[in-house]
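See below for the structure under consideration.
All protein chains of the complex are present and in place, except for one that has been dropped.
Chain IDs A, B and C follow the sequence of writing; residue 1 opens each chain.
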Amino acid sequence: MSIKKICVVVTARPSYSRIKTALTAIKNHPNLELQLVIAGSALLGRYGNAVEVIEKDGFTIAEKVFMVLEGENPTSMAKTTGLGVMELANVFYRLKPDAVITIADRFETIATSIAASYQNIPLIHIQGGEVTGNIDEKVRHANTKLADLHLVASEDAKQRVLKMGEDPNMVFNTGCPSIDLANQIKSNSALDFDPILKYGGVGAEVNWKEEGYIVVMQHPVTTEYASARKDVEATLNAVHELNIPTFWFWPNVDAGSDGTSGGIRAFRENSKPKTIHFFKNMEPNDFLKLLVNSKCLIGNSSVGVRECSYLAVPVVNIGTRQHKRQRGNNIIDVSYNKDAIKKAILERISNTTITSESIYGDGDAGAKIAEVLANVPLGFHKTITY
Amino acid sequence: MSIKKICVVVTARPSYSRIKTALTAIKNHPNLELQLVIAGSALLGRYGNAVEVIEKDGFTIAEKVFMVLEGENPTSMAKTTGLGVMELANVFYRLKPDAVITIADRFETIATSIAASYQNIPLIHIQGGEVTGNIDEKVRHANTKLADLHLVASEDAKQRVLKMGEDPNMVFNTGCPSIDLANQIKSNSALDFDPILKYGGVGAEVNWKEEGYIVVMQHPVTTEYASARKDVEATLNAVHELNIPTFWFWPNVDAGSDGTSGGIRAFRENSKPKTIHFFKNMEPNDFLKLLVNSKCLIGNSSVGVRECSYLAVPVVNIGTRQHKRQRGNNIIDVSYNKDAIKKAILERISNTTITSESIYGDGDAGAKIAEVLANVPLGFHKTITY
Amino acid sequence: MSIKKICVVVTARPSYSRIKTALTAIKNHPNLELQLVIAGSALLGRYGNAVEVIEKDGFTIAEKVFMVLEGENPTSMAKTTGLGVMELANVFYRLKPDAVITIADRFETIATSIAASYQNIPLIHIQGGEVTGNIDEKVRHANTKLADLHLVASEDAKQRVLKMGEDPNMVFNTGCPSIDLANQIKSNSALDFDPILKYGGVGAEVNWKEEGYIVVMQHPVTTEYASARKDVEATLNAVHELNIPTFWFWPNVDAGSDGTSGGIRAFRENSKPKTIHFFKNMEPNDFLKLLVNSKCLIGNSSVGVRECSYLAVPVVNIGTRQHKRQRGNNIIDVSYNKDAIKKAILERISNTTITSESIYGDGDAGAKIAEVLANVPLGFHKTITY
Partner (left out) sequence: MSIKKICVVVTARPSYSRIKTALTAIKNHPNLELQLVIAGSALLGRYGNAVEVIEKDGFTIAEKVFMVLEGENPTSMAKTTGLGVMELANVFYRLKPDAVITIADRFETIATSIAASYQNIPLIHIQGGEVTGNIDEKVRHANTKLADLHLVASEDAKQRVLKMGEDPNMVFNTGCPSIDLANQIKSNSALDFDPILKYGGVGAEVNWKEEGYIVVMQHPVTTEYASARKDVEATLNAVHELNIPTFWFWPNVDAGSDGTSGGIRAFRENSKPKTIHFFKNMEPNDFLKLLVNSKCLIGNSSVGVRECSYLAVPVVNIGTRQHKRQRGNNIIDVSYNKDAIKKAILERISNTTITSESIYGDGDAGAKIAEVLANVPLGFHKTITY
């Protein structure tokens, strides 16, 4: 049996956690060879320098692709994607992979899909079939229609991909690799590091050891660009008024990120918050330990829906970003309203009935993904089933 | 009621026939304003200079977009598409349309879809929901998932778009504007011009007036790039041996076009065919008259499936390009085999039972499209229906 | 006499001051029409949002061009320039100017030069013929060789352009428009605003009213990318230790700007300087008033060489960025050394012999430029003179 070359394109910090255990499994599989491409904001210091974490984790990087166009409007998102298609077309032309993996639904992931499928390289889509609304929704399902093989993260997602007309022989529910990481720390979840000592960051020296802490991670919702700043201010003020020690993570790159970042920066200058400490980034394992030991996660990260459901971490989910995504009993949903956010946080941190659920897998997604890749015959001709 | 600005992007000669009557209806509608963008091969002399025909038809061109990258492999198709996203993002940023129309399923049409949807401009997809196989299949359905409004050409297509999870309030079967053109010439179908006199072209001075003639239009099938030349040679040899006066049209641009064009060019030098005359392009109306008065259309053009079904023109459809597309009684399908092609042509030109069918509309698609555009509220938020 | 359409491309905040009075003169000239294109970092909030100042000054913007690629290495500078060529080629194709003006020597200015000259549009280069060393040096002289008409800022520069083989009929010493602005405020130089009140900014509430202040503006030197952070730290520490009220301006965009910005940001967090206030940007007139009333300008801005020479403002020029540029008696040069910088600042602020010089013009450059544009016949064929 010949070795299959599997090219994986990681374009952002959060995508790395969604694929890390699969990367390891591919790298270690006797019949697979990993070609890892790091692109977009995963290369940029402003967005957490994911590339350094990836290299530290022992992965060899086959190519780096600089493709993020600066700007403060959705035009730059579109142009970044177009540039990504051009650059990734070159990359695949050089690497000649047997298949390419595109991950989930960030706007630039369709660049990977086009560059591969147009060159007749079998395209594998990870984590399709979910539902959110907004531009991610369009991108995710378009990726599904460009892909030849679908490795989804939940049974719900699998049924949706099948309904869209994909071949049942090419749709597999492997679970989500992010749950693998959650599983790894489940048995070893003590917070064995000092977040501020290890990761620096800026802001107040919060008294987290004695009082406990909450975690905030709020990304701009790109189709509501103009209000990104206002949205984040509701959360900033709610958290500020609660006066609980808080670890706040900067947002990742997209059209509104300057709105969100600007809002945070202005708030820091003006309100000089005494209970909020800000981080740019954290290694995935450390981040999960931080969550497990927190009182609550606040914001709109999909981590709240996935890992936190598995780890039984309380979550206050704000706004429309995770709209309609399947969720567990750990979540309470609120709108961009200061008082509603405050009330929800207080409710969650006092709730004692939250239990773990396996909606997104049992912790073996990476291994399952590698097995499917090794065993399923890959092609690039497909026709809708109806 | 305010005027809606509708931006239509035409990227190739054949797409123009698929939208022409809709362009006229939009232009003439009191509540609509047409912003016509001509891009890609529609601007290039090598591919028929569609832009000249369009200007001659009285349309004002808002922008011209040069985006076709030269090359002889699928890499250039991908890069052309990426460049198209970048360029069209600029165009929509400047024109600020209320909605953008992308047409059908050529590879570069997804550039229009991304540039519009990423900038939160409502996207309208014309002629989705059909089935063909190969890269067009992937592109067409990806366009569907990026689009907010669907104007499909047949009932069959409408049902398929709905099954894919699109909102029933946003899917309309308007029929295909190409049938409108066919309808216009139905009552006035005499061949009132001399094709060679009017269009020049190269090759033999065939005796079409007395002997009648067949028409050939064969495009490369892009996912079978390497064999494009071999494929066209089967047809060239079949037609050459039949010795019937033939009007042959050069292919449109894509990864294999140099293979197809090269095959034709070599054949001309070597075999010096005495019964084949070659054209680069023809005005849509004249082309339809040519078809109505022909003995048979040979090749893989979708004109065979659509207009010829409505006009009851016999068709020999070669290979996989129209694979699974709904078809009428006028068509006979064959593979890339010289003898099979010869046999099929002889069968078709002697068949007297072919009748007209309205699978792709009744000849009023342009007007219906303009009405939907004027009356349906357009947005850019959507969620899959299941 | 027909109207000549003059397209000016402004790509960065500092370039605007170098052209502003010429823009006004072109706009007001009966035989000229201004087509103003704003591109690159001039559109970005991170780099001072020059576009807002320009619009507030009453100029109509013909096109905005987003072209800055994010990244932390010189590769992104090159790619930004390539993208600029592609985008500006489109812009000139649409605007059809009679001539295009490219300004000075920033890396992306060659994009303007190529996009114009390759399309046979007469190219005008402003402020060629000067000497600095590093990549600006290469870009400036390459712009000269691509340009058809040269409007230089000093006699020294004129002689150098002629020596390079340019046609003497096409080289004019108009002086620099930045001196026009300096001239305007010479008779009205009182600091009639409170910088912190008007411009906000971040950092200490320095006691500038009573103690006076110094101004710092230090840009990264791109060919010494790795050391940008170290370079700025020398200045930060020198200024910090001197304990004089300081207004510090953030750097403009290029490959090392994250190094410089990062150095400043880290210094603020760690050293919490009590006498430094930071600004992102200031209207050109206000900035000049700030300089005239300061004790000294420190850094490597060309403002120190030009405007400050005319206005007799003392300058400590650090490092190689203004290397070999003609300078007046107001300047003292030092290397990236904390102690040398401290010593030079102390020397300058106590020096009372500094006098005004007119090396870069007498304050009528804008009007002279418009006159040359209106009267000199423009072409795009040229041959070296020897």
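As a convention for this text, a residue touches a chain if its C-beta (ideal position, glycine included) is under 8 Å from a C-beta of that chain, and two chains touch if they have at least 3 such contacts.
Small disclaimer: the values here were computed from a predicted structure and weren't measured.
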From B:T11, B:Q35 or B:T75, residue that would touch the chain that is not displayed: B:T75
Which residue of C:N28, C:N120, C:N243 or C:S271 touches the chain not shown here: C:N120
Touching residue (missing chain; options C:M164, C:A204, C:I349 or C:L378): C:M164
Contact set of chain A toward the excluded chain (per top definition): 63-64, 86-87, 90, 93-94
Hidden partner interface residues of chain B, rising order: 41, 43-46, 66-72, 75-76, 79, 83, 202, 258, 262, 269
Positions on chain C where the hidden chain makes contact: 73-75, 77-79, 81-87, 89-90, 93, 107, 110-111, 113-115, 117-120, 131-135, 137-139, 141-146, 160, 163-165, 223, 225, 323-324, 380-384, 386
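We take it that only the chains that are shown with their structure count from here on.
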Rigid-body rotation angle, chain B and chain A, from Cα fit (steps of 5°): 180
Chain B and chain C: spacing of chain centres that average the CA atoms, whole Å: 52
Multi-chain contact sites of chain C, meaning residues that touch two or more partners: none
